[in-house]
Every structure is written in C-alpha cells, then in structure tokens.
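This report refers to the structure that appears directly beneath it.
For this view, one protein chain was removed and the others were kept in their places.
To keep things simple, chains are lettered A, B and C as they appear, and every chain counts its residues starting from 1.
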Amino acid sequence: MITRFEHQRATTVEQALAAVASGAVPYVGGTELLAAMKLGLTAPERLVDLKQVGELRGVRSDDDSITIGAATPHAEVAASLIVRERLPMLANVTSVIGNPRVRWQGTVGGNLCFAEPRSDLIPALIALRARLRLRSQEGGRGVDMESFVSAPFTVDRRDDELLVDVVIPTGDLLFQQYHRLQIMERPTVGVALVGAATGWRLCVGAAGYIPSWHDAPTPGGFDADAVADAIEPMEDAAGAADYKRDLVRTLVSRALSGARKVDS
Amino acid sequence: MTSPYQSRRVQFTLNGRSVASVVPLPTMLVELLRDHLGHSGTKVSCDTQVCGACTVLVDGHPVSACTYLAIDVDDASVQSVEGLAAPDGSLSPLQQAFIDEFALQCGFCTPGFLMMATALLQENASPTRREIVEYFEGNICRCSGYRPIVQAVLSAAGHGAEGGHGE
Amino acid sequence: MSRIVGKPVARVDARAKVTGAAVYTVDVVRPGMVHAAIVRSERAHAFIRSIDTTEAAGSPDVIGVFTAEHLRHLDPYYGHIIRDHPVLAVDKVRFMGEPIAIVVASTRLTARAAAATVTVEYEDLEPVIGIDDAVRDGAPLVHESRYRRGTGVAWETVPDDHLGTNVAHEAHLEWGDVEAALGAADLTVRTTGTYPMLYAYAMEPYAAVAEYRGGQLHVVSSTQHPFMVRAELARIFQVPHSQVQVEAPYVGGGYGSKSWTKVEPLAAVAAHLTGRAVRIGLTVEEAMLTTRADSARVIVSTGLTSDGAIMARDFQVDFNTGAYADSSPSILDKAVHRCFGPYRIPNLRIHARLLYTNTVPASSYRGFGAPQGNLAGEYNLDHAAHKLGIDPGQLRRRNLAAKGDELLPKRRPLDADVAADLDLLLTSLQRDPPQVDAPYRYGIGFGCSASDAGAFPTSTAMVRIGPDGSVLVSSGAVEIGQGSATVLSQIVAEELGLPMDAVAIAQSSTIATPFERTTNGSRTTTLVGLAVLRAAQAALADLRRMAAEVWSCGIDLVVASDGALCGPDGRAAGYGDVVTSWFGIDGGEAIGIGIVRPEGETKAMPPFWEIGVAGVGLLVDGETGQVRVERLATVGDVGFAINPAAMEGQDLGAATQGLGAALAEQLEYDGGQLTNPNLVDYRVPRSTDMPSIIDTILAQRQDGVGPYGAKGGGEGSLNPIGGAVMSAIARATGVWPDDVELPMTPERVWRLMRGSPDGR
Partner (left out) sequence: MTSGSFERQFETLRTAEECWAVLTDVDRMAGWVGIVGQVITRTPLVAYGASLEDRMGPFRLRADLDIRVTEREVPARIRFRASGQDRQVGSRLTVDAGMQLVPNAGRTIVRFDGTYSVEGRVATLGGPMIRHKADAILDQFLSRAEEELR
C-alpha cells in the first residue's frame, strides 16, 4: 500500500540538492524504491525524480579513469563502447543485473545507494577500486567504494546528499573477471577479481550481509578457503550458510584459476 | 468523501497520439493505461517486475509499467501493445510471427513478450537464439515452454526456421 | 482425407491476443462498477474474537464493509465435494490469508486502503502445518464439525465422515497378497518421495465481476468451470440455477487452478449486499493465498524378481490439503489410481489419506494427483534397476501393460501402446550424448505414467448454420489457452466441409452456451470434441432434411460435398441458400445438438487413459550442485492430434511446469506463514532455464474414443518429469538416496553429493 506522498521533478543538480536538503527521497527508475513503497516497507513523504537531470547521466572518460553519472541506467553502461573496451567486467556486470527492463529503469547510483546485499555491481566496483563523489548544498566529498556500504541497505550517504558519480581508475588494469552464480532472482554469489599494476583485489558479493574484499600483490596471494571462511553467509531461499560458504570457495577458486591461466 | 491522494495531470504521447489524464500520485503507469485510458492490452501479473506482462516502452525502452509512476511519463512517449498494428489493422511482423509460430496459448503474457521483442529488435535487428533467450529472462510464459516465442522472434528477425546464426 | 483436422491451423484467438484486444476477466468493466478488497487473516489458526470495521466504514469512497455477520441470511459455504469452505471466515480462521471481510469502495486504491484499517482480535490456536502435525495424537483439529456434501460430488468420490480427526478423506485400493509377494521377492526397494507444495501460477490472478441484472445474478469470472460455479452460487443464494449466470471470457491460464469455485462467492455477495457491479481482482500474492496444489509424502515398496519382474507394490500416500477440501478428495482418489504406473502388478496395495492443515487450501493442478505419486513410483523403479544392474528402459518394458490390459478392475482397458511410446522416447533421449568434462556430470532420466483421465463424459454442444451459410458453434468449454476454440472449430469446419473462417465459436457462458460440466482432466478435445462433432453432423442432417423438403426428394438423395448440398438431377445449393429457401425468407438457421454422456463408446470409464512418457538429459555441476537440463523429450500419445502445433505446445508447456516442480518451485512455510507468496521467491521456469534440445514427439495411432481417434493430452507430459529429473541426477552423481524430495535445488543436489544434511 502506497501512502500519501508529495512528488517533484528536478531538472538540474541544484534543484535536486535543494529537494533532498528539504527531506525528499531521490529516485530515478524506482525499481527498488517504488517496489518497497508498494509493499509498504518504506513510506517517504516526499520524492524527487532525477530522471531529467542530464548532468547526472552518462559515461565520460579520460586517460586514467572512467566516470559514470549516478543516474545512468545499467543498460547504457553495458552498451557504452568505452566501458566495453576498458572495463569489460563492468560491461558484463551491468548486462546481467535483473532483466532488460530493470537495466533500462534502474541506475548505477540507485543500485549503489539502495545497497541490497545481493548486488553484482557493488563487489565489481569495490574490486575496481571505484571512488564515489557525493554532493550536498554544503559541498562535496569523496568516498571509497569499499567503505560506502556499512550494512545491508545502509550506506555512507546523508539524507541531504546526492551521489553524483562513480569514478573508476583504469590506468593500470591488467586483469578483470567477474564470476557469478544465481539461483533465485538476485545473485547468490558474485566474485570480482581485478589485477592492476599496483596490486590485485578480490571482492565477494551477494553471499554475505556486506561485501568482503581482499588485497594481494599477485593472484597467488589469495586463498580460496580463507576468503570463504571470512564471510558471514546470509541464509536465504538460495541456500544455508554451509552451502553458501562452499559456493564462495568454488567461485573464488574458479576466478583464481582464470587469473592463473592469464598469468601463465 | 474524496480520495485522500493528491492528483496531478499527466500528458504524454501514447502510441503516437497525445493523451492526458488526471491521476492520484500513487497511480502506476499500468493503471493509468488500463483504468484511466481504457488500454487494457497491457496486463498485470506478478506486480514485482519479474514476469514482464506489464511491459511497455517509454521513450523506446522497455519498462515494467507495474512499478513506474504514471506521473513520470509526463512529456514522454509510451508505446503499448495496442500500438503495434498499423492503423489499417495490418499486423507487425512480430505479431504475425507470434501467430504463425503458435507463440501464445492463454495469451496473458503475449503483450509483454511482444513489447520486449519489439525493444530487442530495435536494439539488435538480428539477434541470435541465445540473445533472444537471455533478453526474455525477465518475461514469464507459463503455458508454452518459451520455444515457440523464441522461434517467432527469430522468424520475425528474418532468420526463419533456420534458427539464427550461432548459439 | 482430412482437410482441416490434423493440421497446424492458426489459432482462432491469436489475432485478438497479439493486438491486446482479447478480453479477460481482469479487463471487464461494467457501468457503475465498484471495487472490493479483501481483509485476510493474519493468523494461521485462531478464533475470531472481534472485528472492528469502524474506521474502514468511514473511509473515503467506501460503500460497504462486510463480514460473515452480513451473510447470515445466506447459506454462505461452498466446496463441491465437502461443503467446508465459508465465503468469509465464520468464528474461526484456518489459514493465514483466509478472507475475513470485504471492503467495497469506488476505486481499488481506496478499497485497499480502507481494508488495511480493519482490525481483528484473535484467540490463537495451535496451528497444524505439516503432515506429521496433522496426524499425531492429540493434534489440534482444523475442522471440529461435520460438513454437508457439496453440489458436485465427483462420481467416484464420496466424502467420508472423519469427525474428530484431521483426515478429510481416505482411499484404498488392493488386490493380491502384497505381504506374501514382498516376502517372496528377490529384491525389495523402498522409496519415500516428498512432493512440494506448488502454485500453478496462472498469470491472470483470480478475478470476478458480479452484478445483478434484472434481479438475476450475473458473474464474469476467470474460471474453468462456469456451470459448476453457477451451481455453487445458486446454492449459496438458494435460488434456481436459472437465476444465476456465469461466464468466462478468455482465461489467462488455468492448469486446473481455476477449477471449481474460488473468488466468485466473494464478488457475488458484495454485489448482493451493495446492489452494485463489483469487481474483485486479486494480486498474485492473494492468488497464492487462494489455492495451491496438494503436497505429498508417498512411501512405496516394490518387490521384484532378480530379473526385474514386479511382484508387488505397496504405497502409502499422504496429502497435505490445507484448510479446505476443494477438489482434493477426488485428487486423492486419482492419485491412488495413478501412482503405480502403467505396469502389470500382480499384487498391489495402496492406502491414502487427505489431511487438513492450517495452510492455503489445495485443489486441482495439472496432473491431478499423478505427479505426486509418480515421483516416488518411478524413481523407485529406477533405483530398483540400478540395484539389479538392469537397464531402466528394459525393466519398464518387461513390466509395461499392453494395449487392452486392465489397469484398474472393471475400468476401460488400456487404450495405448506405452512400450512403443517408450521406444520413441528413448531413441530421442539417447541420441548424441554430450561429452562433458569435470566438474560437470551428465545423466538421463525418464518415466511413464497412465492417468484415468477425461473427468466425466457430460457434454452438450450446439452448431448453427445461418442464412449465409456461416456457422456458429456453442460450447460451454472454456478457452484457457489450451486451444479449445481452435480445435473445436476445426472439427466443425472439417465435418461441414467449410473453411475455418466460416466457423465462429461462442464459449463458456451459462446463458449463451449449452451445459459443459468442466474444463479439466484433458477432456475437451476428446469429449467436447465429440459433442461438437455430433452437433455438426446433426446440423448437417437438419440441413439435408430442409433441402430434401425444398427439393421434394428423399433425404437419402441429399449429400453434402465441399460445403454445399447436392440433390438429384444435378441440383446443388450452398448451405445458406438451403436455409433461406426452407424458411422462405432471408433468415433462419439449421440447428444441431451434440450430446455426450456415459453411453456407447463413452460408457466405459475412464473415457481414455492419458499416457505420460517423458524424459530429460541434464548436467550437474559437481561443485555447486547447479543443474542444467540439456534436453527434454515428450511423447504425446494422443491418438490423433487435431492441431499438432497446439498439441506440441501443450506437451512442452506441461513438461516445463514439471521442470519447475522438479528443480525450483516450492511454497515455503515458516510456522503458520507462507514466506514466499511472490514470483521473486517462488521461481518458475524462465526462458534461460529451458533445454537447448527439445523433442515433442506425437504418437498418433488413432486409438482414442474422441473425434478421428483422438485422446486427451496436455497433462501427461508433466507427470513423469519429477521422477525423471530425480533419476537423472542420481545417475549423474552416482548417489541413489532412499528418500527423495523435490524440488532438487542446487543446495539439495550439493547436499546429496556430499551426503551432507541440511545445515539450517
């Protein structure tokens, strides 16, 4: 049951910032927010629609990084030539989220800020060492992707802030692969493995309450058993804790053997 | 007594014609089409964005009209199943292929599949069988086992019975 | 030589369905129509202490709020076998989600908002959820009082009186001496098969629009059984059938789940109490709280000789049927007939119980009691073959009943060649086995089933040939997607020598079409087909009589040819000309009635045996337990496929639902609450789950009683899938458990491979 709410549509970032400063909840596609509102799980009194804020949408790049506007639909990221060329793992991840409708309605920023624990995008961006830029009427700040999500559905964003974009460093990438397994509607386990000249990062998403990530100088520095033991598996319709832990072990092993093949 | 909800006017293009309606804010796009504008071809089933029965195109892209605020299509262009056939009643190649391939039984999912297939062929005029299957991940047909639907899209895309190139 | 039957003629409903023009109950709008929302129980088992509707009654737009108190002047119970189901809960709720009150308002939004304000005080009772809860000593009683028989007691199912227990119905079948035979067997294999609680998921959720027209109750409903719903409504309101009209427009999927009465009484009492046209349109979540399929535990022991001959089978069948009986007593009886398979079994004993629990009431679903028992029964034979070192196809061939054998005493002998069907299946299934590498493993599985199908042979139909020679068929059978509109039209076009576009069909309206008992049991093509065939022949005979009078010749001299009549001396006239000449004006019609009843070829029951012969080849990921079905084969032993494309569509659809049950679908209860009443957490097969190799084989031996030798199909291909998948997984993994349970989720397969019990 949706209760009463007020609604406004922003066309500029300034309008959007003013709206969130006055307590409005931002949304673009509404794939998560409207679904939760329909179930009565959340009842915001004010909404602000960001679909028309052009500044928040699109993929930009320079030599060392790719920047994705928070209001960019997943499908647009997946179709971006520059993303497909330099961040094939991200192109892959954004082309398997939900279904084609969710990928046109849903956006990168919405996915990150909603922080459903069973997300493909969050572990991928942690492994890619993405940095998020937020703004409020007071000013802006940056947050590393790995410290953005603190608990299920809980992120480091104040109600008066907007996530503006995601900056992904691409300068020294050597390797990027995402292994996933999905049993129900959302991913069951996602393992992102990214190698860069400065080091390797492995992130496990979806299996635990929050993503868990590990750094190592080479892929040989990761241990699948240790990674699996480190997660606190979330039991749900897809499986109990022991099963999920074993899935993590299997997928991490597969990811590492993929890296070894490339390495050798 | 009056409705407890605020209402707002929404004006948009529906299947090429300009339309307007005044709706309570919580109205979903599918309710606007079905209940306010009498376009009942678009169906509601799962109501959770997984079955695709409510698929319509907004500005050319497929959305779940069950979870899309009606007021958000203000100024937009919406295409529903009623807009697929030509004004003279002649069917689109996809519609004809669905008939020829027996790609429907109860028909409740059919409008959603047709709209998804329309979106797919706009994105990719010559999809492979695998691409079609994957594009339909979010559309449920409980009657057919999907085979004839996939075949219909292949056939409308010009692959005929050969089944497209590659898996 | 047929012109129209036996060919993949385009569906007559296709154009309406691809343009969005097809009208379903959810699309029906009536002048002044208002909307009902249902207040549902938040408890699984409780006495209702009070219901406070004050706030709802004063809410914006609200026209009325009604509880069981408002129905006291009616006879507000339904249930066609056991009349145990109150329209609105009376004094007590028996499952979480049971309707307690109806709120009628001018919009759906405001009706739902008002319904959310109704508060109910409960006095909790201990809930009964599982089979073991229901049968233990001292179990709380779901029903305390005796109920009356329903209006549609099935011909072979008579409700028992089990006052003081949770057993709603029992059934028993026995011949030979099972104990002695099991004692003498070389090998006895025991299997416990647990079949999940399933939701049919017809994509159109239950909906009904009710109103009074000139004092007559008129209900439009998404139902498979308009005439049976009429009977139940007439009894609730205590009026003659003629005062109640029920019609079903296009139905958005049925699969059995829209059999008998569901939401129609709620809409009807709301219309009765408000005097308005009232629509009830459930959400899928509410539909999942309306009905489901019976879950089951089936224990089977089979005794065999060392060379694989079955000596005896002993079955214990327990069905969890939820809070109300609905069609489940009949389903239980059928499960008894269908669990042991199309085999010669010298000694057989089956005991079955139907158990009330505080869960969503179970009712019909595709297969009607067959899939539940087939899982245990067929896996058990594969397990036996494995233990004996015999090829599973060989073991079956050795025991399969032959055409003409009696599967059930005093019933129609087997009218199919199941061994030939099995050969067709295995040839397809064993073709080109894939090469697989670790961690993947491949296995095939298959099974057989025989169902005493066709429900009851009661069917009437009418064919009218109009003044322009075009034809209107009237049948009470419902178009639920199975293609009845097309197949019935094909039969009439064939019989009258007319093209398809000269034939139109009107269906499923108690006021506009003649009586049809039900649209279930795979009966429509065979029995309704026979009725329309006879009606077409009768209409043609009527037309010939007219021509004979016009031409003043003997009727024997008038013959039909290519859509026209020819008489002596080279006389010929189109059908329309004969009609108008006879009536003497540009009007009139020739009318034919077709009737099917238990007489002649449809006297022996069942009207036909519906055979299921199907199998899969699947890959198991040895590390994650994920299963990918690579190939699927079905044999539709349908006698004659009047529309082969539609028939193959039915077989693939049925098998696909079987795959859902085998691998993913399951309604889950935690305490008294259904925890996955949505399509996100109740996962049905998607396009990506489908095998890449699908072979829908049709076996057409024209051995049925239906038109041109047709027999029913459309359910059979579901029945063996569960056991086939289980056996394929056992072959792939090399692990053969004694206890099997569907769905085989990746987690269950993983536990099977590791011998690891559930870690929860």
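Methods note: a contact is a pair of C-beta atoms (placed from the backbone, for glycine too) under 8 Å apart; a residue touches a chain by one contact, two chains touch by 3 or more.
For clarity, every value in this text was computed on a predicted model and none was experimentally measured.
Engineer: May I ask you to name the displayed chains that the omitted chain touches in the full complex?
Structural biologist: A, C
Engineer: Considering the complete complex, identify which of C:Pro265, C:Pro677 or C:Pro746 is in touch with the unshown chain.
Structural biologist: Going through C:Pro265, C:Pro677 or C:Pro746 one by one, C:Pro677 is the residue touching the chain not shown.
Engineer: In the whole complex, not just what's shown, which of A:Val20, A:Val102, A:Leu121 or A:Val155 touches the removed chain?
Structural biologist: A:Val155
Engineer: Would you indicate which residue among A:Val25, A:Val143, A:Ala216 or A:Ala230 is in contact with the undisplayed chain?
Structural biologist: Counting the whole complex, the residue in contact with the absent chain is A:Val25.
Engineer: In the whole complex, what residues of subunit A lie against the chain that is missing from view?
Structural biologist: 1, 3, 25, 33, 36, 39-44, 114-115, 151-155, 209, 234-236
Engineer: Considering the whole complex, not just the chains shown, which residues of subunit C touch the missing one?
Structural biologist: 42, 96, 116-117, 670-678, 681
Throughout what follows, only the chains that are shown with their structure count from here on.
Engineer: Touching two or more other chains, which residues of subunit B qualify?
Structural biologist: 4-5, 26, 47-48, 50, 137-139
Engineer: Mark out which residues of subunit A touch at least two other chains, giving numbers and ranges.
Structural biologist: 185
Engineer: Mind pulling up the subunit B residues that touch subunit A in the complex?
Structural biologist: Its residues touching subunit A are 4-6, 8, 25-26, 28, 47-50, 52, 55, 61-64, 67-69, 71-72, 74, 116, 119-120, 135, 137-139.
Engineer: Which residues of subunit A touch subunit B once you look at their complex with the stated criterion?
Structural biologist: Answer in residue numbers: 2, 4-7, 9, 29-31, 34-35, 38, 49, 51, 73, 75, 98-102, 104-105, 185.
Engineer: List the residues on subunit C that touch subunit A in their complex, please.
Structural biologist: 112-113, 116, 623-626, 668, 676, 680-681, 683, 745-747, 750-751, 756, 758-760
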